[in-house]
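Note that one protein chain is taken out, while the other chains of the complex remain in position.
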Amino acid sequence: MKKLINAVDQVENQMISGMVKAYPHYLTKLNCGNVVVRTEKKSGKVALISGGGSGHEPAHGGYVGTGMLDAAVAGAVFTSPTPDQIYEGIKEIATDKGVLMVIKNYTGDVMNFEMAREMAEMEGIKVEQVIVNDDVAVDNSLYTVGRRGVAGTVFVHKIAGALAETGADLEEVKEVAEDVIANVRSMGMAIRPCTVPAAGVPGFELKDDEMEVGIGIHGEPGTHRETLKTADEITDMLLDKILADLDYSGAETAVMINGAGATPLMELFIINNRVADVLAEKGIKVYKTFVGEYMTSLEMEGFSISILRLNDRLKELLDAPADTPAFKA
Amino acid sequence: MKKLINAVDQVENQMISGMVKAYPHYLTKLNCGNVVVRTEKKSGKVALISGGGSGHEPAHGGYVGTGMLDAAVAGAVFTSPTPDQIYEGIKEIATDKGVLMVIKNYTGDVMNFEMAREMAEMEGIKVEQVIVNDDVAVDNSLYTVGRRGVAGTVFVHKIAGALAETGADLEEVKEVAEDVIANVRSMGMAIRPCTVPAAGVPGFELKDDEMEVGIGIHGEPGTHRETLKTADEITDMLLDKILADLDYSGAETAVMINGAGATPLMELFIINNRVADVLAEKGIKVYKTFVGEYMTSLEMEGFSISILRLNDRLKELLDAPADTPAFKA
Amino acid sequence: MDAKKITEILHALSSKIDKEKEFLTELDNVIGDGDHGINMARGFKAVDAKIDTLETEDIGEILRTAGMTLVSTVGGASGPLYGTAFMKAGMTMSKKTQISLSDFLACLNAAVEGVKMRGKSVQGEKTMLDAMIPALEAMNKAIEQGLTSADVLKCGTEAARQGVEYTKTIIATKGRASYLGERSIGHQDPGATSFTNMLEAVYDYITA
Partner (left out) sequence: MDAKKITEILHALSSKIDKEKEFLTELDNVIGDGDHGINMARGFKAVDAKIDTLETEDIGEILRTAGMTLVSTVGGASGPLYGTAFMKAGMTMSKKTQISLSDFLACLNAAVEGVKMRGKSVQGEKTMLDAMIPALEAMNKAIEQGLTSADVLKCGTEAARQGVEYTKTIIATKGRASYLGERSIGHQDPGATSFTNMLEAVYDYITA
């Protein structure tokens, strides 16, 4: 394992400390595990909290700030945070307007957030939640606990965060978050695995000419493994699944080409070159494109495509001002 | 070579096309090689142009927009662009106020930009240039052509671009760019090499426990190769060289922790955690920190630290609005 | 049985889990993400430390504290599940300083309900419930038959072990293993195994 770290049991807290020291005007760390909140607490608005395991940087701390999240909670690498951490975050940011939890659909995440919610509700804090499940790779069948939440989550933060900033009610903010979830689909792939520091060995292995299609953001297996293809062919494969899952015809969309962590930006742009052409050909209008690292998997090499079907309201909220370390609009 | 590309001779143009398709409101591509200019040409201001080989994304196209560059020119991967490309860029953006070229100190870059300048001057365009040489790794001795230009270049784009946006004269803009150059120092290292697509093999090789210290942004050798150390030890080593080269005592600074391309953000934050502590201990105040990928080297794994000594004017210009695909302030 | 004994039993669970740590992790490696033993051992180590600081006769408080400690140190799926199980058990014992065998079964019943509620799961989904529910049923039956505490617990551990065997035969439809679909068949569930380990520890304690 070749990593730029100090000790495997220090990566999470040194990461959070380094993040807070980089952006003190945006972020303040609570004294209860790796929880960051807005340095300037905003009142009179619904407060948003999200989080998950560490290793997805800039998610989730990078999205704390004006127009997005009010708090982010980071568990151990690829492990859900515990309810008490989440609860402390909720308590710190709660306003009269209530709190919305944005959860990615993993058993551990859902349970830990829900427990935190119960704890907060016992204190009289109004809490609602939405569960993001944008990954179309593994089908939502009898044998799964539903689809996984991946990079589309960032659109939920952006859009629900923008509405919350206007002072909208908890129900409205939850409703728009669910509107985003209903309209966003994602799928990813990888050509090189990542290594959880505490594990010390790669999460999976690929041959020199192999790729894993439909991979999750913790390196979970996807639909299948096959011989590496060209960027255009891979892009077409992912787009096919995404476009088959939701009717985007005639719609305006927001597109995110998300790097898994070790993918050069050059390659993400080459992929976007194809995405733009295919969507144009199909008459799907791209209103805005995001290319970069939004929801990573340590040093995994690969990418995901997320496509959000917009309506006038989502469009307006996507464009609304946001000022966070990792997302500015 | 395992890469998400279509063909080795297509990487540069598909990258630029993908970038322009992602950000059409910011970028327009000229019909003469890989040159991008602002979609909305700004008149009445000094126009800034920069560039270099491809493979450093988001540099340089990502910095074209309000408050930074007016044009960026991309050569083949790690190869200086040719004068005619640069010249077309200059012609497109030139205003009565003149054009400033921001060049990184490589023989090829300097010569190609200077030829473009001569061509432009023959057309009556007023052109000045600055040469960025912030890399403290290889000493500026008899046996070198001076220091290399690396990630500190982004501060030059930001600050000179901000002044240009105010309508300042060419001489003033050049002077502030030189002020940045005089006050910024950088140094990098790597734990894994990158592969130039056309070459097909890594630019160098490192053993499982080795690192290259003082590496350049094209993977050029630095000061030495040694056994991999902890993130804190490596950070201290780079900081020592940077802080010995310029007197930062008592100064306010801007810090950039730049990922080489494949380095997880988690590790960059762990490095910043140490940088912030060391600078605090030495009484060097950090006014602003930038953590991310600003000047990359394809999928090289490593990072560089840049520290800019600020004065009131540089501070104000660093804070001035910027709206480009890769840098927003 | 008083608060002191309950504290001793919790320490016994902790050392049992620590002993089984590697095996549980190996099981989770096959159909999960290979951290169940590590997660559980970390949590019970924290419980060890925490309960020794408690100065209370209230068994409910001790169990609730153990649950909250698990919740705040285990993480992942098993943290909230076992945490909830112990907290719910603790609630049935609120303010009580003695615990009887039927109290114990009421605790286990509350624990099962807690896991079902928290995990939105039922029997037959290849989870810890596939050991917990049969164990509870067997013990309820044994108590009706008037067996001794030791024999009741013996029936319970027997049933739990059979439950673990049963998990080998079914497809996971909850938790990480569910992504494997049919490939999860043939492997025993780590959570069902760790529950069985705990029940064994209780049996060993009262028969020692």
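Here the chain labels run A, B and C in written order, and each chain numbers its own residues starting at 1.
Simple rule for what comes next: a residue touches a chain if its C-beta (ideal position, glycine included) is under 8 Å from a C-beta of that chain, and two chains touch if they have at least 3 such contacts.
These numbers were taken from a predicted model, which means no experiment stands behind them.
Note that the undisplayed chain, when the full complex is considered, contacts B. In the complete assembly, the contact with the undisplayed chain comes from B:Thr107, out of B:Thr107, B:Thr166 or B:Ser249.
Contact with the omitted chain, checked across B:His218, B:Lys241, B:Lys288 or B:Arg309, is made by B:His218.
Residue in contact with the omitted chain (choice from B:Gly18, B:Gly55 or B:Pro81): B:Pro81.
By the touch criterion stated above, the residues of chain B touching the omitted chain are 75-76, 78-85, 107-108, 111-112, 114-115, 138, 141-145, 198-199, 218, 220-221.
Assume only the chains that are shown with their structure count from here on.
Chain B and chain C have centres, each the mean of its CA atoms, that are 57 Å apart. Inter-chain spacing, taken between the CA centroids of chain A and chain C, is 33 Å.
Contact of a single residue of chain C with at least two other chains is seen at no position.
Looking at chain B, no residue sits in touch with two or more other chains.
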